[in-house]
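The other protein chains are all here in position, but one chain of the complex has been omitted.
Naming follows writing order (A and B), and every chain is counted from residue 1.
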Amino acid sequence: MVQPDSPLRRQARWPAVVAGALLALSFLLLLLAAAIGSTGLESLTTLRDDPVALQIIRDIRAPRALGAWLAGALLGLAGAIAQGLFRNPLADPYLLGSASGASLGVSIALVAMGATPYASAWLSRLGLTGAAFVGATGAVFLTLVLAQGVHQTMRLLLAGVVVGVVLGALGSLVMMLQPEVMLSMQAFMLGSTGFVGWSACAVMALVWLLCAPLAIALSRVLDGLSLGEATAASLGLPLPRARVVLVVTLALATGAAVAQTGLIAFVGLAAPHLVRSIVRTTHRNFLLLASLMGGLLLLAADTLARSLIAPQELPVGVLTAVLGGGYLLWLMHRRSGAPGG
Amino acid sequence: MGPVTVSPACALQAHGLHVQLGRLPVLHGIDLTLPRGRWTSVVGPNGAGKSTLLKALAQLIPHSGEVHLLGDPVATVPARLRARRMAWLGQNESSGDDLRVWDVVMLGRLPHQAWLAGPGPADALAVEQALRATQAWEWRSRALGQLSGGERQRVLLARALAVQADVLLMDEPLANLDPPHQSDWLRMVRQLLAQRRTVVSVLHEISFALHADEMLIMAQGRVRHQGRCADAATHRMLEQVFDHRIAIVPVAGQWVALARDD
Partner (left out) sequence: MVDTMPRLDVMVWPRRWNPARAIRAVLLLLCLVFAAAGAGALEITDDRGVRVTVAVAPARIVTVLPSLTEMVCQLGHCQRLVGVDRYSNFPESVRQLPRVGGGLDPSVEAIVALRPDLVLLAASSPVAARLESLGLVVLAFEPKRYADVRRVLDQLGRVLDAGPQAQHAWNAIESGVAAAAQSLPPSARGTRVYFEVNAAPYAAGESSFIGETLQRLGLRNIVPAQLGAFPRINPEFVVRADPDLIMVGDASFVGMLQRPGWSRMRAIAEKRVCVFDPAQADVMVRAGPRIAEAAHAMARCVTSHRP
């Protein structure tokens, strides 16, 4: 980007610096996460002699840590898209009903899996992850249908709320009728990277490689929208088409993350805000930075969740709320002390 | 409706422009011709449909009837080309507080940038010119949210200028501006006219509106009068449309609207 003078040029370097810092921190944390297991922190050097431990690191810990980072990256990206698309700083990836849809999908799958052996066989191929993905994306599709397209943002938001509430109620009903699934559903709703393997990582990475470039290509639309919908239209931006693509990207990214790790709250909401508190930039950089921040946040939370009461595990969603929410509270406190602009 | 004579000497032409918001008709069959290279100010009482007219001309709201931009039917012009030819500045458009002033004004260059390309030297130059024209150059690296109302308005104005469009539609451009900056705005408009650009502004400051070349007087969704600002007929219609609560008087070589409280 051409900058004619130094204050702007200095500022222009910031996004790259932040991106580098986030990547470096993530890498360090990945190494740390590989060293933390069911018995707490272990030195990686002593493990070199133990073949079982090496296998554990390769088969279980490494994909879990990477999976946590990838899921966080997907959620951070989705959160930034949601906040830009709806011009609302409180937007999160679950805005269009995808959370409730995923829960309903998983609860139906759990019930069906216990019901008949035939259902079991077919469902074990589709898997709980498939059910969650179908549920999440199906809910967003239902929202689009109810809102009759993307032309009015308010209608889209309202339809999303309605779909979320109705599907959530249906999911609760399913749980009530079959309480055996309640414990599993609770685990899903609080999120966990428990069984994330290399294939799950591959799926999430592929989805990210699809969604991130798409969203970044449309970053100018998100920038234009920040000036207001009418102004964005006056700048010749193809709003309806861009909105559809952005909603689809949002649904895919959220669905992929939720399918593998359950409903982890707050990452999609907090990651964009955390980035904004450090650097101000256009969406072209912002989407990527929010994604990286989301990955780091979820990786940190997951590592803590596994290590605090090892060998027991805390739900990841609780820790993401504590970490992300705590930092935001601190920011708010700091900002309320300073005079307004 | 008979065959329409369209001339490239006209910046904007509208024929039978009807706009309905919900079930309420707001504009009733407007026909107008706005000359090129001239400054037309649109005035009228509240609810006359001034902002709606501007939005309809800018193709931002659905309407029936034809609009021609620089001689071409606007419906046939691709969106990006239309955006390069016609810029619109709205009132009370919410804007993100987090972007820097520089980035906000750079958004005005979007119609000129290829899809995946970043800003180029021509864009940077346009942004600098726009920021200097609105005296906002000093705080180009500050965030929009840190500015006062008047400063923010000048940045948004700069954004509209950065498009370097042939036709500039501005809705209440003087909002939040203090008198020195209002005068700066006047100067800026004259510069635009010198560059053979067309300016259409909706203003409720009648005295400023009277500085324009042409005046379009609207009331209740219809055009009541279109004529030069210096004409007496324009002044009389202006007073009539405001229920004779104002009087247009010459003061120090300018026409000024005085409020009448009798």
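In this section, contacts are C-beta pairs under 8 Å (C-beta built on N, C-alpha and C of every residue); 3 or more make two chains touch, one makes a residue touch a chain.
None of the values given here were measured: they were computed from a predicted structure.
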- [ ] Determine which of the presented chains are touched by the chain that is not presented, and list them.
- [x] A
Open item on the list: From the list A:G197, A:P238 or A:G325, pick the residue that touches the absent chain.
Closed with: A:G197
- [ ] Pick out which of A:L8, A:L25 or A:I56 touches the chain that's been left out of the picture.
- [x] A:I56
Open item on the list: Even though one chain is hidden, which residues of subunit A still touch it in the full complex?
Closed with: 37-39, 52, 55-56, 59-61, 63-64, 110, 113-114, 120, 123-124, 127-128, 176, 179-181, 183-184, 186-187, 192, 194-198, 306, 310-313
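The rule we apply is simple: only the chains that are shown with their structure count from here on.
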Task: Contacting residues of subunit B [partner subunit A, same complex] - done: 55, 58-60, 79-84, 86-90, 93-96, 98-100, 102-104, 107-108, 110-111, 113, 115-116, 118-121, 123-124, 128, 140-141, 143, 145-147, 156, 159, 163
Task: List of subunit A residues in touch with subunit B within their complex - done: 1-4, 7-8, 11, 87, 217, 220, 223-224, 226-228, 230-231, 233-238, 276, 280-282, 284, 341
